[in-house]
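Starting off with a structure, shown below.
One protein chain is absent from this view; the other protein chains keep their places.
Labels run A, B and C following the written order; every chain starts at residue 1.
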Amino acid sequence: MKKTALLLIDLQKEGGTSDVVGMDGILQNTAELIRACRTMKIPVIYTRHINRSDAVGLANGEPLNEDGTPSYYNSNTDSIEIPDMIKPEATDIIIDKYRYSGFYESNLDLMLKGLGVKHLILGGVLTDVCVLATAMDAYYRDYQINIVEDMCGTTTEGAHMAAMLMMANWIYDIKIFETKQLRKKMNGENYQLWESTAPDQLQFSPENIKEVFSKLKSN
Amino acid sequence: MKKTALLLIDLQKEGGTSDVVGMDGILQNTAELIRACRTMKIPVIYTRHINRSDAVGLANGEPLNEDGTPSYYNSNTDSIEIPDMIKPEATDIIIDKYRYSGFYESNLDLMLKGLGVKHLILGGVLTDVCVLATAMDAYYRDYQINIVEDMCGTTTEGAHMAAMLMMANWIYDIKIFETKQLRKKMNGENYQLWESTAPDQLQFSPENIKEVFSKLKSN
Amino acid sequence: MKKTALLLIDLQKEGGTSDVVGMDGILQNTAELIRACRTMKIPVIYTRHINRSDAVGLANGEPLNEDGTPSYYNSNTDSIEIPDMIKPEATDIIIDKYRYSGFYESNLDLMLKGLGVKHLILGGVLTDVCVLATAMDAYYRDYQINIVEDMCGTTTEGAHMAAMLMMANWIYDIKIFETKQLRKKMNGENYQLWESTAPDQLQFSPENIKEVFSKLKSN
Partner (left out) sequence: MKKTALLLIDLQKEGGTSDVVGMDGILQNTAELIRACRTMKIPVIYTRHINRSDAVGLANGEPLNEDGTPSYYNSNTDSIEIPDMIKPEATDIIIDKYRYSGFYESNLDLMLKGLGVKHLILGGVLTDVCVLATAMDAYYRDYQINIVEDMCGTTTEGAHMAAMLMMANWIYDIKIFETKQLRKKMNGENYQLWESTAPDQLQFSPENIKEVFSKLKSN
């Protein structure tokens, strides 16, 4: 498991993310995996979503307060900070980003190349936006993606399931883990995972999406 | 409706896309809209997904034939060509792309800026991969996105619905049309659309995804 | 002069830049122009060249100290800070960069687009590396470039002249000012400048480079 980095997407104090389904568990799983990675000298990289307080460079339609400041991820507030329970060390790489993908107009790719990274362990929020977008952009750049499913979440279970299945279907060398299973792998124990072996393997309908999604969950 | 372009994603002869749900209707709607755009001097831009026949530059895990050539979108076959019923004119802009997003390592943004485009009308395949990825990348670059829902499709209705809802939820100035309604707009008639007015308006669960999706469909 | 920004390249405390020919004058001219721009509400944007102290992401062959830290622009030292005499205000945009061009793996383009900038006033160091590279990258993105010649410098007069002439020859809508002349323009007074009207107008040889360069200098 050399040349691997843990990439954590937008795990910040932003209150808006309190609506994420299962946020407490996500943070606990993340804290646990960070500890394991640090033990194994796997670099931990954090992205932070930022909206400048003066509203320069916001995405189209980004919600604003009455005073013209951004409602979410305001650079002048501690909403952009990373929670204490998963806080970075002084030497960790922190990537500030202004759009959904961690790669857009940031130095993420430069740093990953500098570290010689090939494999990314990916978790964070929101599964169906920033995690999905960053995973896609990483795949374009030939990184091999490992999603930790229970370290990801979004505002509904439906969107979480659908986004996980899209990544499973279209990132052709993706591996999907639960935190516990990835920990086992890192400990050299037997473990389970879901692994892509062909395009579009997990086709789903509204009727069977729960059942299909359960195939990704290796307990 | 000045400074608008029609952007068609990966509508090619590739046989693999014959599995797209409703492909015939998608092509018919596209042909109809192309005619309307040409009448109004709206530029029509096509992306083509390409895998080099010698397999250089393929995405990780891209399926290969026994002889090592790519199974899909092989540059040496007519699978990369655009179907006759929607065929480009000699002066149209055609963007060859090697990853899901039409913007990645292509000249799409340069051409759109050169045309002075602000608004994109977007359709094509697959809704949950190349259309979604291109729409996101366009949104990062401050284009205003208009998706023509019945000009888009993918391998399942479930994934089509989920991807449409994700775009509706996270592209904050998106407008979603049916072909017929967009035609009415272009003709100066009364029309219907779905328009984003706040983040994450169309939250969905496996149980209600069909019902929520129906809100996007303006007939 | 709407939709203009002042972009200052790598004017930092880095001791290595003490070798720049005419550094004192460059800083004085810059301080003067910053004041003028602030009066006219022209945004002031600073780039900072950064080499991470842990040496992650350095360019090939970047010089290192014996302890493995970068010799120049070390992120853990105040060499990366901006000198007091031209110091940023709290709300200014500061772009950290890890390669010569201010646009590479940074959010500079996003911010310039967010500000609606079309015209860039450009100065800083080194003329033949970071200024040249950033000007080229800005030109690719359709910004109109205005170089303030006596706000730029490098380690030799020869390289400064050659780089200025290359920009004059190949950036087809470039304008080149002296600080004093640009101040006159901003004050609505008569002013002088050098302006490109065709490609490759200032061809030079070793023998005549000084004479050709003098055409750019409008006193």
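Methods note: a residue touches a chain if its C-beta (ideal position, glycine included) is under 8 Å from a C-beta of that chain, and two chains touch if they have at least 3 such contacts.
Being a predicted model, the structure only gives us computed values, none of them experimental.
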Which residue of B:Leu27, B:Ile42 or B:Leu58 touches the chain not shown here: B:Leu58
Residues of chain C in contact with the chain not shown: 59-63, 99-101, 104-105, 128-129, 132-133, 136-137, 139-140, 142, 144, 155-159, 161-163, 165-166, 169-173, 196, 198-200, 203-206, 208-210
Touching residues (missing chain, whole complex) on chain B: 54, 56-58, 91, 93, 96, 98-99, 104-111, 113-115
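Heads up, the rule we're going with is that only the chains that are shown with their structure count from here on.
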Rotational angle, Cα trace of chain A fitted to chain C, multiple of 5°: 180
Fraction-based call for chain B against chain A, same above half, different below: same
Whole-Å gap separating chain B and chain C, where each centre is the average of the chain's CA atoms: 40
Shared interface positions of chain B, touching two or more other chains: 142
